[in-house]
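A single protein chain has been removed from this complex, and every other one stays in its place.
Labels A, B and C are assigned to the chains in the order they are written; within every chain, residues are numbered from 1.
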Amino acid sequence: MAFIPQNPDFRQRCDKTFELQNAMSSLGITLAEFGAGHVNLEMPFNRKFAQHHGFMHAGILTTAMDSACGFAAFTLMAAKAEVLTIEFKANFLSPAKGERFIFRAEVLKPGRTISVAEAKTYAISDGQEKLVAAMTATLMAVTLDV
Amino acid sequence: MAFIPQNPDFRQRCDKTFELQNAMSSLGITLAEFGAGHVNLEMPFNRKFAQHHGFMHAGILTTAMDSACGFAAFTLMAAKAEVLTIEFKANFLSPAKGERFIFRAEVLKPGRTISVAEAKTYAISDGQEKLVAAMTATLMAVTLDV
Amino acid sequence: MAFIPQNPDFRQRCDKTFELQNAMSSLGITLAEFGAGHVNLEMPFNRKFAQHHGFMHAGILTTAMDSACGFAAFTLMAAKAEVLTIEFKANFLSPAKGERFIFRAEVLKPGRTISVAEAKTYAISDGQEKLVAAMTATLMAVTLDV
Partner (left out) sequence: MAFIPQNPDFRQRCDKTFELQNAMSSLGITLAEFGAGHVNLEMPFNRKFAQHHGFMHAGILTTAMDSACGFAAFTLMAAKAEVLTIEFKANFLSPAKGERFIFRAEVLKPGRTISVAEAKTYAISDGQEKLVAAMTATLMAVTLDV
């Protein structure tokens, strides 16, 4: 879907906000590409964040998908809005093994207060993509008092 | 609820499996206490895993709640079963600020194949607990071929 | 948990609003009991709303749990607020067979805009209660313009 951003400077604002998310740099998650209503994040496989079978922990994939959904919604919000995650739900479809992971999020329904976004996690091995997880997230736009 | 474990050695097995979860040690999440059908994990506040307002990232709380739910279900599984997360859903109720966090999970419904567990995240500040997040998770018992 | 209602006339308002929900009377769902932050609904078994094995359809249980969560949140809202369901998630734990069903909802976290409530469905057979389904719902308070 094509969305029209309210904030003409949304790119700059997303870049700055992403840099403030310590969790992203600590986990090695990077902002690969984004536009109005969609965001792609990436992460290399990292055994430091694996579960007991050596696959990436479901919660780590979730951390990336949550940020991807949040930023996808954030691209469409007003210039002074902040984005909060109200809730999300994720299904884990295949073991999270691969050389690296791509997290693609899109806004399903933007809203003045409530937005809904969806994300998918793909594992990349030998140049092949495999769907490993899917999320639906509900985000809220709030104006924080300063 | 009181549950009767199938595997008399479930404590030893949970301890060993938890140690194999690199993600837990990398995030500083520890196994505080557990028994048949319930698990408590803990984590100190760590700004390395914060989002852009300086609160703990929702995905990091989720990683702990997912492990707590998974281990709670695992305590009731057969001796050779492995536990997989099929899906979970989490609501974020208050900003995740505090000195440390407690993650309490309980099995709602154990099953031969499918179990359902619930977890809550409490933030601790000045000795006061505050509910900050809640999860429902669906777990599956599988026997991995060796 | 004990909640203090904002609207002293919340009982009257809930009664009136419940009567306006045609879906409740068409499905035979009744308002059994409610107070500030909690609601119990009831429904007799009705084969007209069964799935193909003769159990109550998961969606029908969900309809009752959604209304129960919505009304539980509504009891705590301001006098002119309306309640909307943003989203819910339900797990089905046992076949929905029994003589009648009780749906118990409680607010987990009330909020000015966003509230979170939980509901459980119990099947009653020979005077015994059995847990058959569980829901978490996110509700929003809105003021509709007239």
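FYI, contacts are C-beta pairs under 8 Å (C-beta built on N, C-alpha and C of every residue); 3 or more make two chains touch, one makes a residue touch a chain.
Just so it is clear, the structure is predicted and the values come from calculations on it, not from any experiment.
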Item to check | Residue, one of C:11, C:57 or C:130, that touches the chain absent here | outcome: C:57
Item to check | Given B:61, B:93 or B:140, the one touching the chain that is not displayed | outcome: B:140
Checklist entry - Given the full complex, what residues of subunit C touch the hidden partner chain? => result 17-18, 20-23, 26-27, 47-53, 57-60, 62-67, 82, 84-92, 144
Checklist entry - Since one chain has been left out of the picture, which residues of subunit A touch it in the full complex? => result 89, 91, 93-94, 108-109, 116, 131, 134, 136, 138
Next on the checklist: To test your reading of the contact rule: which positions on subunit B touch the chain that is missing from view?
Outcome noted: 86-87, 89, 113-114, 116, 138, 140
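Criterion: only the chains that are shown with their structure count from here on.
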Checklist entry - Residue numbers at the subunit A-subunit C interface: does the shared fraction exceed half, giving same, or fall under half, giving different? => result same
Next on the checklist: Using Cα averages as centroids, what's the distance between subunit A and subunit B in whole Å?
Outcome noted: 22
Checklist outcome for this item: Here the gap between subunit B and subunit C, centre to centre from mean Cα coordinates and rounded to Å, is 28
Checklist outcome for this item: Distance between the CA centroids of subunit A and subunit C (whole Å) is 32
Checklist outcome for this item: Residue ranges of subunit A touching at least 2 other chains are 86-87, 89
